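Here the complex is missing a single protein chain, while all its other protein chains stay put.
The block that comes next holds chain A.
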Amino acid sequence: MALDSKIPQGPLADKWTNYKNHIDLVNPANKRNIDVIVVGTGLAGGSAAATLAELGYNVKAFCFQDSPRRAHSIAAQGGINAAKNYQGDGDSTYRLFYDTVKGGDYRSREANVYRLAEVSTNIIDQCVAQGVPFAREYGGLLDNRSFGGVLVSRTFYAAGQTGQQLLLGAYSAMNRQIGRGKIKMYNRHEMLDVVKVDGKARGIITRNLITGEIERHSAHAVVLGTGGYGNVFFLSTNAMGSNVTAAWKAHKRGAFFANPCYTQIHPTCIPVSGDHQSKLTLMSESLRNDGRIWVPKHKKDVEAIRNKTLKPTQIAEEDRDYYLERRYPAFGNLVPRDVASRAAKERCDAGYGVNATGEAVYLDFAAAIERYGKEQAHVKGLDENDAALVKKLGQEVVKNKYGNLFQMYEKIVDENPYETPMMIYPAVHYTMGGIWVDYNLMTTVPGLYAIGEANFSDHGANRLGASALMQGLADGYFVLPYTIGDYLSDDIRTGPIPTDTKEFDEAEAEVRKNIDHLINNNGTHSVDYFHKRLGKIMWNKCGMARNAEDLKSAITEISELRAEFWKDVKVPGTANEFNEELAKAGRVADFLELGELFAKDALQREESAGGHFREEYQTPEGEAMRRKEFQYVSAWEYKGEPKDAVLHKEDLVYENIQVKERSYK
């Protein structure tokens, strides 16, 4: 099967407008006869469900949480990008497009990214109209800040809770439609399979997580907004329930899985504290606007810090190595995430890590506190040379900007980050890879769509900060509602899809078979036992730096672990009740397959690009070395076992941007 990305003809800037002018539409009366299933209620799924319902389709929305408002988009902190150019600092649609393609290390699709940049400005207008309380300046207009990998301030934010505020906005739009009866909401439901009829996606099988009941739901199209798969690493910044199951089941039903190895390891997370740890906590990238990253210059200081005989605040300025400012003077502490993470790893591997395990660097606000404090003292006509006063005023400014993050840090680490630098280390955060989609956001299964983090399309090999929220809402509010209409215009006479057919019978039987196996297995170890082992393999062999030998052994180890899991996992309780262990077991079973494909993809991609760093392919300075012959999307077709997956290539053509060495120096 040849991959057709269905990119419209014409100049880049006109593609989306021309496309919208020429697609088939469904008239309002006919929309009432068409059902759409949306799985996942984060920014992508929630905004899509609300918009489709508003257009007149009958929407059934599903989430595994107890309320759509709790989807993990809620935890996004720093902000959302939009090419508004409110700051007059030279921003434009083209510049946002350019930054995103370059930030993604030239591994994303031009036309999709341009469309994303184009609709970004509508998102801000829309959210403000919905009552999203973005941060404002004293004049009453919206405030912006800067994020990694760009030279303008285009990020809109709501303190360190931007994801929460945007999700509550999408949730409120859903609430309006739920109240009108246009969305039927299924909380605490997990999707366990896609049902295909005559080659088209026509429904899903779900499990009610309270009663255990297996249910059939039909529709004319199915939309997956089910997020990323970072939890394949066990430890990540994802929520405990975030999983790949919906995407993986879709893959097994024929949706190609693209670039699974592209994973974002976020540079500023709270370091691991011990074996009991269940998840890692992100400290927003926005902190790099004001925080400076460093390690001691001398090994003797590192030793003393580890022995707790020296405090970081006692190390003189000239004995500190601000390694990002040293290596990347143009972007400094605001280099993109992949670059910042690798640089932290490089220092720690060289023996300069500042915690007991040697896996932490400092993020220091002392300079920012002093700068802001002096500014405030000046504004208020106070003494700029009074160090205590300056510190107090500066801390107030920092508290206003990042208060919730500082509080979160203090609660976890038990240290006051206003007084001593934070300790941070990279952690798995976001997955750029995902289900392959064409320009319409349709997968290789007709009628099956993937939006938001669940698809692969916009971020290439590395996502820029504050772009995930932008993509989720762009897909859900402004892209999918158009593109899906073009497909559904063929379904105006189809009528309701029955669920008492052999296709639904077969899918349900398969789901029940899996559940029965897990419940009756009676093994010796809990689900977490296997999940943690998988996570260790992934982190050690498919993490921040990869090589052929490790990846080969990861493939073998994961496949052995999977066999062991099916033989030896122990799931207590029964299938017909609230049973979190059963839900977890199903998710980990899918991670055990995805993990192997992930390693296979990383092995096949013999280059370094963005978050995918192959030790064999680096420049003499240790930077990622892209290779022209890998300028394609790897889309994998399911063939039974992950090792048998077949590779399809979508060549990436850059007509509007010059592919250059990606430099932040």
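We adopt the following convention: a contact is a pair of C-beta atoms (placed from the backbone, for glycine too) under 8 Å apart; a residue touches a chain by one contact, two chains touch by 3 or more; residues count from 1.
Criterion: contacts and distances are computed from a predicted model.
Per the UniProt record, the chain missing from the shown structure is "Succinate dehydrogenase / fumarate reductase iron-sulfur subunit", taken from the list "Aspartate carbamoyltransferase", "Succinate dehydrogenase / fumarate reductase iron-sulfur subunit", "Ubiquinone/menaquinone biosynthesis C-methyltransferase UbiE" or "Ion-translocating oxidoreductase complex subunit D". Interface note: of A:Tyr94, A:Tyr418 or A:Tyr529, the residue touching the hidden chain in the full complex is A:Tyr529. When you scan A:Asn30, A:Gln277, A:Gln618 or A:Gln631 for touch with the missing chain, the hit is A:Gln277. The chain not shown here is touched by just one of A:Val39, A:Val119, A:Leu363 or A:Leu652, and that residue is A:Val119. Within the set A:Glu215, A:Glu370 or A:Glu581, the residue that contacts the chain not displayed is A:Glu581.
Of the candidate positions A:Gly148, A:Gly203, A:Gly225 or A:Gly241, contact with the unshown chain belongs to A:Gly241.
Looking at chain A, the residues touching the absent chain are 47, 50-51, 54, 65-70, 72, 74-75, 84, 86, 119, 122-131, 133-142, 158-159, 161, 164-165, 168, 171-173, 175-176, 178-179, 185, 187, 210, 239-241, 273-274, 276-279, 281-282, 407-408, 411-412, 414, 477-478, 524-526, 528-529, 570, 572-573, 577-578, 580-581.
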